[in-house]
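First up is the structure itself, then whatever we jot down about it.
Of the protein chains in this complex, one is absent; all others appear in place.
By written order: A and B. Residues from 1 in each chain.
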Amino acid sequence: MIMMPEKKARKTWSLVTRSSPLPGFRLSIGFTLSYLTVIVLIPLVAIIQHGARGGFGVFLRTVTAPRVMASYRVTLGSAAAAALLSALFGMLLAWVLARYSFPGKRIVDAIVDLPFALPTAVAGISLTALYAENGWIGRFLEPHGIHVAFTPIGIVMAMSFVGFPFVVRSVQPVLEDLDPAMEEAAASLGANAWQRFLRVIAPVAFPALLTGTALAFARAAGEYGSVIFIAGNMPMKTEITALLIVTKLEEYDYSGAAAIAVAMLALSFTVMLVVNLLQWWVQQREGKRQ
Amino acid sequence: MSIQVEHISKQYGSFTALADVSLTIGNGELLALLGPSGSGKTTLLRIIAGLESPDEGSILLHGEESTQHSASRRGIGFVFQHYALFRHMTISENVAFGLRVQSRQTRPSRRDIRERVLELLRLVQLDSYAKMYPEQLSGGQRQRVALARALATKPRVLLLDEPFSALDAKVRKELREWMRSIHDELGVTTVLVTHDQEEALEVADRVAILNRGRLEQIGTPQTIYDNPASPFVYNFLGNVNLFHGRLLADLSSQGRGGGEGEANQAAVGFVRPHELEVSRDLPRDGKAVVASIVRIHSAGPQVRLELSIAGNGRPVTAELGRKRFEEMALVPGDNIFVWPQSIRLFDDDGARALLLDQGAGI
Partner (left out) sequence: MSSRFAIPSSALLQPSIQQRVGRVVLITAALLFLALFLVLPVAAVFAQALSQGLKMYRDSVRQEDVLSALRLTGLVACIAVPLNMLFGIAASWAIARFEFHGKSLLITLIDVPLAVSPVVAGLMYVEVFGLHGWLGPWLSEHNLHVIFAVPGIVLATVFVTFPFVARELIPFMQAQGSDEEVAAVVLGANGWSVFWRITLPNIKWALLYGTILAASRSIGEFGAVSVVSGHIRGQTTTLPLQVEMLYNEYNFTAAFAAASLLTLAAIVTLVLKKIIEVTSGVHQHMEEKEVKS
């Protein structure tokens, strides 16, 4: 028998970490990367570069101007309230859809996606029509002094409208995938219904609830179309940051618009980071990563 | 604690899962519920546990009517086929669960809980895994944790739903022996559901065989293997050869034990492969059949002969020890004499008949 001399393996870096018999890697990754570069990376770099033009000091002054700060208060405050509302109703819907059966359930399940499918402008004008003084809902609220249209409350309503499906679609699959045997095990060990919910169901559903709420928040903070009709758009009072950007554009203040846009991007990326961290934490907790 | 199952029936829509099943499980006994898929054994176990409710009948735990009690009230321990460990809790948190959810009055102190958890983990030999998550353990280890968790609250009854069927064959064997030894040590009444007859026969004090929602037979492993009450039981527990024929004479007149059956009645004879005698010579009473050897399976502790009966080509399987096999120097194609050492006859519908000693009536 011939003994082959041992070859020392040379370590070379390659993009692919595990070879595969399937073809088409180069083509698919090449196309994907080019697409992303043109559609995402270059425009991102362009706007960041413009927004940061003139130095950090100028940038900071622009994004902390009084009117801008007011828009942050309005936008983030409303988005936070909307996220909480979304969490509440989203959780309710996810629970009902995941665990109960009732007539018309399929239709209900489909309707939850309506805010995803409906153009934001349509949502905007119809919500305004509903909550205006003589609107179907507004006419019941106005006499009691509850003004929704053209107030921050209206903004919160519109933001909740577009946000709650995120919570439902985050939590629902987790609840559905819950192993019934786990609940039965808990019952066999003596846990009552409340204990089962608190100790077995909630810990599993909570990260998904957090993720969904974070996504709802991000969407609400960036929302434009559904909000601008009902908001009233008064500077310092009911002007959201996205609208402020558009206003600056119309005034040809491109740099100002870009700077504020960069600030909004920072927020978006922070939320994305938070969501990713959440998901990493869950996997860590379940021992999937060491 | 003893368990009484009385006239339990359960239907799912038009499917009958259990039909009037009654049995008693003695205190400290290990009973196996054995049967094929759909036989109702898991349903019965879950009804005993309180995870399902019967349409009719009642369950008595230690003489106490428990049919309406929810699973959390029955003081049972349940081990699931796929472990059902709480994946977001560590191993020790899993085991401690049953103790932690007890009401204030009965709940042990935190220290006591910790000690008990440690004690149980030592019992199942997983104490070094206490801080790990279920995901990080193998299947066999997870099932041991599930067992420890079920035992933590000192249940009066331990119920296991096909606990080893999701595991490798070797792990299965080890775990079943180990489970038996734990049962012996703790003395807790145990009910085990399985479709693996080897497992049931090896481990249980008594075995209850279910088929299509009915209790076919209940008895010690020895009893049901040697004296199966019906063709189903016979067939389910090991290999069998079937001989269809007619009774030559009224069996009771022949003085054979427990015989019924008139002359000329159609009957089916059941003979186990190891109960078939093979020889190159005719037996003393001359009652034998000629068969030719089709194939020989000689790997393993016994040698299995696939035979074909001369005249009608009926396939028959015989088993014999290696020594005997080598003495006879059999090869495929050889013609030999075959007769049953003992045979069990059932009439065509499967009702009982009797036990014969020599090959009469073939």
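To be clear about the criterion, contacts are C-beta pairs under 8 Å (C-beta built on N, C-alpha and C of every residue); 3 or more make two chains touch, one makes a residue touch a chain.
All values derive from a computational prediction rather than experimental measurement.
**Q** Looking at A:Ala149, A:Val167, A:Leu189 or A:Ala258, which makes contact with the chain not pictured?
**A** A:Ala258
**Q** One chain isn't shown here. Among B:Ile25, B:Ala71 or B:Leu237, which residue touches it?
**A** Hidden-chain contact among the options goes to B:Ala71.
**Q** Using the touch rule from the top, list residues of chain A that touch the missing partner.
**A** Considering the whole complex, chain A reaches the absent chain at 15-18, 20-25, 27-29, 31-33, 35-36, 39-44, 46-47, 50, 89, 92-93, 95-102, 106, 108-123, 125-127, 129-130, 135-137, 160-161, 164, 172-173, 176-178, 180, 183-184, 187, 193, 215, 218, 221-225, 229, 242-243, 245-246, 249, 254, 257-258, 261, 264-265, 268-269, 271-272, 276.
Note that in this section only the chains that are shown with their structure count from here on.
**Q** Chain A to chain B: how many Å between their CA centres?
**A** Computed from C-alpha means, the inter-chain centre distance equals 54 Å.
**Q** Please give the residue numbers of chain B that touch chain A in the complex, ascending.
**A** Listed in rising order, the residues of chain B that touch chain A are 49-51, 70-73, 76-78, 80, 82, 84-89, 97-98, 101-102, 132-136, 146, 149-150, 152-153.
**Q** Provide the residue numbers of chain A that touch chain B in the complex, in ascending order.
**A** So the residues of chain A touching chain B come out as 179, 181-182, 184-192, 195, 199-200, 203-204, 285-288, 290.
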